[in-house]
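Here the complex is missing one protein chain, while the rest keep their positions.
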Amino acid sequence: MKFKFMKNTRIKKLKVGILGATGTVGQKFIVLLQNHPWFEITVLAASKESAGQTYEKAVSGRWKQEVDIPQSVRKMPVLECDPRQFNSHERIRIAGAKGGGAQFAYCDFVFSGLDASVAGEIEKAFAMAGYGVISNTKNYRTERDVPLIVPEVNPNHASIIPFQQKRRKWSGFIVTNPNCVVVPLVMAIKPVMDKFGISKIMVTSMQAISGAGYPGVPSLDILDNVIPMIGGEEPKVEWEPLKLLGDIKKDGFKLANIKISAQCNRVPTKDGHLLT
Amino acid sequence: MKFKFMKNTRIKKLKVGILGATGTVGQKFIVLLQNHPWFEITVLAASKESAGQTYEKAVSGRWKQEVDIPQSVRKMPVLECDPRQFNSHERIRIAGAKGGGAQFAYCDFVFSGLDASVAGEIEKAFAMAGYGVISNTKNYRTERDVPLIVPEVNPNHASIIPFQQKRRKWSGFIVTNPNCVVVPLVMAIKPVMDKFGISKIMVTSMQAISGAGYPGVPSLDILDNVIPMIGGEEPKVEWEPLKLLGDIKKDGFKLANIKISAQCNRVPTKDGHLLT
Amino acid sequence: MKFKFMKNTRIKKLKVGILGATGTVGQKFIVLLQNHPWFEITVLAASKESAGQTYEKAVSGRWKQEVDIPQSVRKMPVLECDPRQFNSHERIRIAGAKGGGAQFAYCDFVFSGLDASVAGEIEKAFAMAGYGVISNTKNYRTERDVPLIVPEVNPNHASIIPFQQKRRKWSGFIVTNPNCVVVPLVMAIKPVMDKFGISKIMVTSMQAISGAGYPGVPSLDILDNVIPMIGGEEPKVEWEPLKLLGDIKKDGFKLANIKISAQCNRVPTKDGHLLT
Partner (left out) sequence: MKFKFMKNTRIKKLKVGILGATGTVGQKFIVLLQNHPWFEITVLAASKESAGQTYEKAVSGRWKQEVDIPQSVRKMPVLECDPRQFNSHERIRIAGAKGGGAQFAYCDFVFSGLDASVAGEIEKAFAMAGYGVISNTKNYRTERDVPLIVPEVNPNHASIIPFQQKRRKWSGFIVTNPNCVVVPLVMAIKPVMDKFGISKIMVTSMQAISGAGYPGVPSLDILDNVIPMIGGEEPKVEWEPLKLLGDIKKDGFKLANIKISAQCNRVPTKDGHLLT
């Protein structure tokens, strides 16, 4: 699979599948990919409980985005997160689904918004089956042959993929993106580091409740309050930038030589993250 | 059991047990009864998971009140909600509990802050065992021989108790208090009704998140929002005042002849309820 | 001036001036009219303090909308709210304004988002000078010859305009829109009233802070709180529907025969109003 994107050029859109499509992250993928110039959602997959329904029915009562469910996915069938159900070129019959209640399932690659408790096995299965998996989940972030990429910062880290495929005997691959706090952090750090070098970072985050998913933070905990601890967040913020800003060696990534101290706080706002 | 309260008179305090002591309602009981002139908490009971620990350990990480856990209950042992464990006059040995890790369990009556899913059986067991049960839960509110009392409004409804005891063959009894919105509502209505009569009531409530318990309302639902529906709340607000403001007959309560229409809303405040 | 709007038909857009363009209401007009199929903003006017600057400079630090200042108005000059400066067909020279720092001021009619303290005189001056003034302010709402219109409810009330022009000797006219709570209220009432008749209305509102303008409600008053009173709001909600739902007579409007009781509450949400 070879991607070549050209700005301002009409291209044939890439067909995208979404794993964990009914969750908070999956919903965000759907909203962001709506009317996207490069990508077109063609397959939605979620847990067994959701599979076999139209998307709008599967997500009913759980849609938490500011905008409505895009029209283009409402009647799409939800599959199980099993690569054998993908690219089947068979018609899937689902009551109420559009196109006479049927649709072909085909995609070029998948975005994964799966919960960490199931992402490990499922993403592996898709990579083995030949899919490129772009994962929002933490499971593979720390593997030395799996790139952790912020496109503006370390696009070159994608060059580890052949090593990953060879080592794991996968025809597909997994690429991960970092924790939400890490993205703006490394984008700010990278140019400073390139120009002046950086040895120590102290970072304080104020993070919105949306980052905790749904139902997430109980309102009794956060209304009129700031919570000065987000379980498991600080280790990610202290480690992931080291990989992102590190070097590629033959046998995997080498961490950058920076010391990071992170203080992560939850604040009573719906969306957005602030770093100081 | 006969209560006789005199204002400004030194009385021997009544010993109180609390059922569901670790939950949000139970915690509220404990805070409100702290330093109370009439009552003294002597027994705490909760689910099997909490039983056998000191109260401060059982409630650890779940204490949601503005004030600290009162010193007087921190080291008290938590029993199971089983009347056979009460009034045992035996010492209960619990690691870390005060008085050498032991304490007598005795109480004159119980306040119940149990979850509705278990309150039915447990409260019945205590009433059968001879306890007066003052319940904050909805299970028995609609029974025709169980009084639903707001002391300022219908204290005379307690006179149904002998009928209840005879009918159910209980040596104890159950008294319930109404939904949180109903309390201020009937207190405002009662004097108007007595003086002028009332035939129709339209009530709109704005209710804080504390009323939903913990974890209760997800913050993503309520931050910067008003939720114009609280499941199951409106029927209670439309029915309970009819019983409270109704008459006692030989064979139970007769509902007041009033039509009530209620609109219950959740608003993003921590505490307090507003009626219009 | 005669307006004829046809859906889905390309029409020459009407040129619109905005009075009070830098205030919260004026900003809302600008956001809502951006890319509007019928209207095009050609003149912006505000207080003397703002006049003589580009819009983006005049509104600097006071823009309170979720979206950015539309590109199309950023460099427009801000005039004083004086009809003699309008339709001058002279070029206005303002440092930094687009078109070589100059622009013709012309509009077909004006939307007024003026503060009530100044709207009376200014709107009158524009009506006398031949402008149609569509006002969001309360000053003329109660006048018997000035229509108070919600287009979906009482478009026919515009037929009072010739009477208004004759009585006041104006070549232009004033049309007002109602209080923000009244709009959804009458839209819900009108069809019920037409079908069944309505004699009494009890309305409770929960209103967002945006309705109070800027700086508006101090955060210490509303955070974690509901304010059960909005000064001056309830009389409007109780009176304006009577005019909107009333009849036109030769000598002005006759109020509908309905009794309305309103309870207006401020709730801690940014936008939106809820009625029950």
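Every chain is named by a letter (A, B and C) in the order it is written, and numbering of its residues begins at 1.
One rule holds in what follows: a residue touches a chain if its C-beta (ideal position, glycine included) is under 8 Å from a C-beta of that chain, and two chains touch if they have at least 3 such contacts.
Just so it is clear, the model here is predicted, and its values are computed rather than measured.
Undergrad: Could you run through the displayed chains and say which ones the absent chain touches?
TA: A, B, C
Undergrad: Which listed residue, C:A51, C:I209, C:L242 or C:C264, touches the chain dropped from view?
TA: For the chain that is not drawn, the touching residue is C:I209.
Undergrad: Decide which residue listed in C:G132, C:G246 or C:P268 touches the omitted chain of the complex.
TA: C:P268
Undergrad: Based on the whole complex, identify which of C:A119, C:I222, C:L245 or C:I260 touches the chain you can't see.
TA: Checking each option in C:A119, C:I222, C:L245 or C:I260, the one touching the absent chain turns out to be C:I222.
Undergrad: Considering the whole complex, not just the chains shown, which residues of chain A touch the missing one?
TA: Chain A touches the chain not shown through residues 202, 204, 206, 224-226, 228, 263, 265, 267-270, 274, 276.
Undergrad: What is the set of chain B residues that contact the non-displayed chain in the whole complex?
TA: Answer for chain B: residues 223-224 touch the chain left out.
Undergrad: By the contact criterion defined above, which parts of chain C meet the unshown chain? Give residue numbers in ascending order.
TA: 64, 209-210, 214-224, 268-270
Going forward, only the chains that are shown with their structure count from here on.
Undergrad: Can you work out the whole-Å distance between the CA centroids of chain B and chain C?
TA: Here the centre of chain C sits 51 Å away from the centre of chain B.
Undergrad: Let me have the rounded angstrom distance from the C-alpha centre of chain A over to the C-alpha centre of chain B, please.
TA: Going by mean C-alpha positions, chain A sits 46 Å from chain B.
Undergrad: So the centre of each chain is just the mean of its C-alpha atoms; given that, what is the distance between chain A and chain C in Å?
TA: Chain centres of chain A and chain C, defined by C-alpha means, are spaced 45 Å apart.
Undergrad: Which positions in chain A touch two or more other chains at once?
TA: Correct list: 223-224.
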